[in-house]
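Dropping a structure here in structure tokens format, bear with me for questions.
Part of the complex only, each chain left as placed.
When the chains are written out, they are named A and B in that same order, and each has its own residue count from 1.
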Amino acid sequence: MRKLRMGMIGGGPGAFIGAVHRAAAAMDGMIELVCGSFSSQPEKSKKMGEELKLSPERIYGSYEEMIHKEAALPADVRMDFVSIVTPNHVHFGPAKTTLEAGFDVVMDKPMTFDLFEAKELKAIVEKTGRYLCLTHTYSGYPMIKEAREQVKKGALGKIRKVFVTYPQGWLSDFLETSDNKQASWRTDPSRSGIAGAMGDIGTHAFNLAEYVSGLQVKSLCAHINIVVKGRKLDDDGAVFLQFNNGATGLLVASQVLAGEENTLTIKVYGEKGGMEWSHADANSLLLKWPDQPMQVLRAGTGYLGDFAKHNTRTPAGHPEGFLEAFANHYRNFALCVGAKKDGISPKEEWLDFPNAYDGVRGMAFIENVIASGKSEQKWTQFTV
Amino acid sequence: MRKLRMGMIGGGPGAFIGAVHRAAAAMDGMIELVCGSFSSQPEKSKKMGEELKLSPERIYGSYEEMIHKEAALPADVRMDFVSIVTPNHVHFGPAKTTLEAGFDVVMDKPMTFDLFEAKELKAIVEKTGRYLCLTHTYSGYPMIKEAREQVKKGALGKIRKVFVTYPQGWLSDFLETSDNKQASWRTDPSRSGIAGAMGDIGTHAFNLAEYVSGLQVKSLCAHINIVVKGRKLDDDGAVFLQFNNGATGLLVASQVLAGEENTLTIKVYGEKGGMEWSHADANSLLLKWPDQPMQVLRAGTGYLGDFAKHNTRTPAGHPEGFLEAFANHYRNFALCVGAKKDGISPKEEWLDFPNAYDGVRGMAFIENVIASGKSEQKWTQFTV
């Protein structure tokens, strides 16, 4: 497999997640950034492209231009796939255009602006036969892979409870009128969609809960709040969950927990034992047993399963972090895209990145959770 | 103040909490166990009393006998107060009889079998002018005292969120038919009341939330489960909370989280910062700030407030634990009872133990939370 050529949409000056995507893509030497449309303002796009040392002719003023011109380049020059890192309301358009032009796609979450777009995008993915990788970072962590494998092989017995908590504090104050670019669009319904915290981080938590447990939420009861006065979208919430196997659970997502950073945590309990992973100690996975000592499984060790091992670069005690988790999605996506080009079958471990199915689930979560938040009835069926 | 003489009701062979009460009462050299009615079976009571080296004539066959005979003893011999450590359905009777006979009372939680009894008992306390100490252990921890003081002095600003979680795993299996005495009565509606986990540990969590925040729950939405097949009372649940100042919160109490021990945790967030205490690290209190490093306050240090200092015996780095927290309630209760005997005014720090007011709140929590659990409406007003 040769090095893949990446184009980027979004990620201009001041964007947080664009730089993360670029570092993650670069880390394993499998992907090279060759072109980009970094901003809807051509001047800004040009500035960013230059900073990234791209050839001037491959810095584009709009994503449509990029896709059009790249598609016209010779096969051994043109980009192989596109990374979309724009705000939510500019997800669907670029993704659709990219896929239909014959390119694979990596894109940031949540997948689209609303559920309708999500289902349509999933249909386009299926029709075009392209890969779509949705960067739900946390399922890229090796110990989350291990957590999923432990559940799958039945180590905990039948799952009874799933707790997932995503606390942040950065929106404790009213930053909407500050020059904080992140705060500005993430709290704006016209760019974020109908949800604030539930869309921004609740979807991560939801994805993690379903990914690790292997279960599907079938109904929920949400308590959704706008804590900071003047804010237009939810900045705090908690949700009771019911899963398709009879298990129940809880999801908490808040961006107004002053002093909290980003400590996403998941705990899963079955008939035989419990499991805990926290982003604060991302290279460990705790297994808890009623009648035996708790075990601390560690990334980089020999006793882990295939998925954890495949998604680790360094030996135990050499911590990998957020960028590496992100890079795991890029690497797996690249392995699949490369395999397709090379005409070989992807391994199961390579296919293990969030995709359009997860994207639709996430958008459905947003719609259901906001609906439930407004309802006076306790339970809302989870519909897609 | 002289040493106080304690009588005990309950706490016979095989009881867990009776031994805890005795150790807690003994620790500070202020209280002496002089008599007891340790079981409803006179033989068992006798056996226990002998094991505890009591004078044979002060080991009683029933609590009525004990109260009656002790009341008849000379003032410098008879017991000063009674500690009630029976199952819930045998709380009200002994407490009423004791109070009306002119003795003060320490008793285990929840205060009574139902809310009706609780309100009546509170009225008796008020009428008799006796002290009633309800052993909600966790508010006895020095760093919980400090947490309350930090909130009270406004360190966190206006409180927005309160999370309290009480995970246990010991009822993950169906132990009702085993010889586990604890499991047997705590899962039996005729001895425990209408609630299982919510009564046994949910009330602790509820008490802690109100004690630390200084707020009152005004409505709630509960998701209550019986997870283990065949069980008669709830063994798992989660509750959304709304407080009287507009803050919201979450309470989790479960006894089926396999592998969990007893790690009660509380997190409180205000406009300015956050706070976290966990029973797993009971001698620390974390203060989290948006723009400053997190601070770790420690028991036994000089910078703590008066309430924390008053409830600590050893210097920093010499951990105190569960028995010491329990002993703090006994010590404060004893200081108040002693002060009354000596005709002096109790200090504010001495009066700081859970009382009949907290007992009524706790029983109201049980009734409200179980009602909400059965309701299809999202919110239930918290009524007392």
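Keep this in mind: contacts are C-beta pairs under 8 Å (C-beta built on N, C-alpha and C of every residue); 3 or more make two chains touch, one makes a residue touch a chain.
Keep in mind it's a predicted model, so treat the numbers as computed, not measured.
Taken as a whole, the complex in this structure file is built from 4 copies of one protein sequence, with 2 shown in place.
Quick note on the criterion: only the chains that are shown with their structure count from here on.
Work out the mean CA point of chain A and of chain B, and you get 44 Å between them. On the side of chain B, the complex with chain A involves touching residues 156, 160-161, 163, 169-170, 172-173, 221, 223, 225, 227, 236, 238, 240, 248, 250, 252, 254, 256-260, 267, 269-274, 287-290, 294, 375-379.
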